[in-house]
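Of the protein chains in this complex, one is absent; all others appear in place.
Our next item is subunit A:
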Amino acid sequence: MKKIRAAGLLLSVSVALTGCWDRTEINDVAFVIGSCVDKEGDQVRSTLQIALPGSLGGSGSEGGGGGTAGNKKYYLESKKGITLRNSNLEIQAGNSRRLSFAHRRTLLVGEEFAKGGISEMLDQFARIPQNRLSSLVAITEGPAYKIMDAAAPMEQFPSEMIRELMNEFTKTPVTLKVLANDLLTTGVDVVLPYISLQQAVPDNIGDQNEKKNIQITGLALFKDDRLVGVMKGPEIKMINLAMNQSTTYDVAVPSPSGKGYITITFIENLVTLRPVIHGDNITMHIDILAKGGVIENNSNYILGDEKHMNRLEQEASKEIIAQIKTGLHKLQDQYHTDILGFGRTIHQKNPKAWDRFKDRWDELYPNVKVVVNTNLHIENIGAVNKPFGRKDVKLKHD
């Protein structure tokens, strides 16, 4: 019995000897909260946004807290390498703390890099479990690291701001996982948010550095894994809607009474695709079901009664259908990318037909006819039913 106890004690000592091999105190970890991938010649430039806990204002950190760069709560570190991992290792070589990628919020990919194809960089994200596949991915106008260093006064970090923007923009934000899934699925092309800097205020106000704002300005369209074009303008909202990705969207409808606009916001929507196939003639029905309310009426149109509401719903439908058609026209004829997943829909709903189409889908896609069916309900016209602040004589009854 004594011998067993002695052996047990010795064994328990060995536990303490082997332990701690992967122990890292939280203040020996550099938390990467955003990263950028850019192309530079033959090499890959990786830029990491690393949080500076010392300047995040924790108690007791006033006195200590490492080298802080100005007032910023993060700093950027950028290195080149033959692969993405290599350039990250270069960054690690110049960093006193261990890089941890588990908290990366966003991954920005530069336009130039994306044109060369994005699939080869994805491996390093999935191979090491520490790299979460939940990072959000976006394409940037110009080099990505410029966006990463833009002012984001509302949030602690630009990467956090981009993440919030993307969460607002689509129902299912494109994470690395979603991206890989879309890349591997037949019959759908990848689409990513396109981020650029926008003038926040006119030139003559304020500090020059604070003037640029991060904004989602378009949709980056992919064919396979290569960026083929960027769609901008008002249609992107409606294409987003057609993809059933829109969270809320607003439509400014020209007033039936002539002058001014009535703005409707749709807070609930459900979009389904329904293919109708006759031989090689494919018609895609896009059924839109949406509920919403009026948020602005700067015309003299009275919204009070049912007849007027029906008229307004019709006008809104027209507007939505027109914009979707414009957008789809560009996608089908100009970029030839099937980001709505027409192919995937056929594959799922009519697998036999898809077997016939799949080899020549690129030829068939531009000729797919699109019918948009809308079912809009404007349920709420707000707190006032007559235009507010106008004298009754000017109000229009038709």
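Details
By our rule, contacts are C-beta pairs under 8 Å (C-beta built on N, C-alpha and C of every residue); 3 or more make two chains touch, one makes a residue touch a chain; residues count from 1.
Everything that follows uses one rule, which is that contacts and distances are computed from a predicted model.
Name of the non-displayed chain as stated in its UniProt record, restricted to "PadR family transcriptional regulator", "Membrane protein YfkQ", "Na+/H+ antiporter subunit D" or "Similar to stage IV sporulation protein": "Membrane protein YfkQ".
The chain not shown here is touched by just one of A:Gln130, A:Thr172 or A:Gln334, and that residue is A:Gln130.
Although one chain is not drawn, the whole complex shows that of A:Ala102, A:Ala200 or A:Ile277 it is A:Ala102 that touches it.
Across the entire complex, the residue among A:Phe31, A:Phe169 or A:Tyr194 in touch with the chain not shown is A:Phe31. The residue touching the chain not shown here, chosen from A:Gly54, A:Gly81 or A:Gly116, is A:Gly54.
Even with one chain removed from view, subunit A keeps its contact list with that chain: residues 15-16, 19-20, 22-27, 29, 31, 33, 51, 53-54, 56-61, 63-66, 100, 102-103, 105, 130, 132, 156.
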